[in-house]
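A single protein chain has been removed from this complex, and every other one stays in its place.
Now for subunit A:
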Amino acid sequence: MKILVPVKRVVDYNVKIRVKPDQTGVDLANVKMSMNPFCEIAVEEAVRLQEAGTATEIIVVSVGPTQAQETIRTALAMGADRGILVKTDDEMEPLGIAKVLKAVVEAENPDLVILGKQAIDGDNNQTGQMLAALLGWSQGTFASELGIEGDKVNVTREIDGGLQSVKLSMPAIITTDLRLNEPRYASLPNIMKAKKKPIDEKELADYGVDAAPRLEIVKVSEPAEREAGVKVETVGELVDKLKNEAGVL
């Protein structure tokens, strides 16, 4: 079974981001970038399926700038077999990414595409579902457990208030939630080995899809600052203030 794992390079989750003073976006100059945490979970799940003998090949794909190569290398060091980088410096929207990924899927014919449920920069939570729609495939979003059973995949999904299990026909799209697994750290020998694994570099134009941005970003602004609060001396004072001042008890 062949698995495709799309990954995204994003601002590291520990970085405090800054909005540009001209409100055109978030300042990404000299900021630490990493693989999106949900994408790491997707790579880990694919590698576990390969270790269990279920998957035979793991292909990692990223659509983004040249530096997204590092993100692909990270995935290769975790255990993926080869990478594809679709180079573009354009700002990509989920629908555009889904169209490029559809073209990659048609070229590679995977049985399963596992991807993060959302990227922690745009917080859109759209790409996997859109890809499923464009391919006419089933979708198992927000997965916390998955098991392959013949040509079906059983997915436990995190839903509001609990868990839901669905059985999907393959090929299928899976998007990962936090509880699916804990991604490994790549070992030094595996990082060295990953340097020799192939990454196929493509241009966006090679896929002949219209992935131009369609939304107008009017501005990006700072969220309203919270006003500094007060310190209370005792628990009694705290309860009194919550009850009589804030009115939340």
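Just so we're on the same page, contacts are C-beta pairs under 8 Å (C-beta built on N, C-alpha and C of every residue); 3 or more make two chains touch, one makes a residue touch a chain; residues count from 1.
FYI, contacts and distances are computed from a predicted model.
Remark: of the listed names "Electron transfer flavoprotein subunit alpha", "ABC transporter domain-containing protein", "Heme exporter protein B" or "Molybdenum transport system permease", the one matching the undisplayed chain in UniProt is "Electron transfer flavoprotein subunit alpha".
One of A:29, A:52, A:188 or A:228 touches the chain omitted from the figure, and that residue is A:228. Interface note for the absent chain: among A:33, A:166 or A:191, the touching residue is A:166. Listed here are the subunit A residues that touch the chain not shown: 11, 13-17, 19, 26, 37-38, 93-95, 98, 120-134, 136-142, 154, 157-169, 172, 178-179, 214-223, 226, 228-236, 238-239, 241-243, 246, 248-249.
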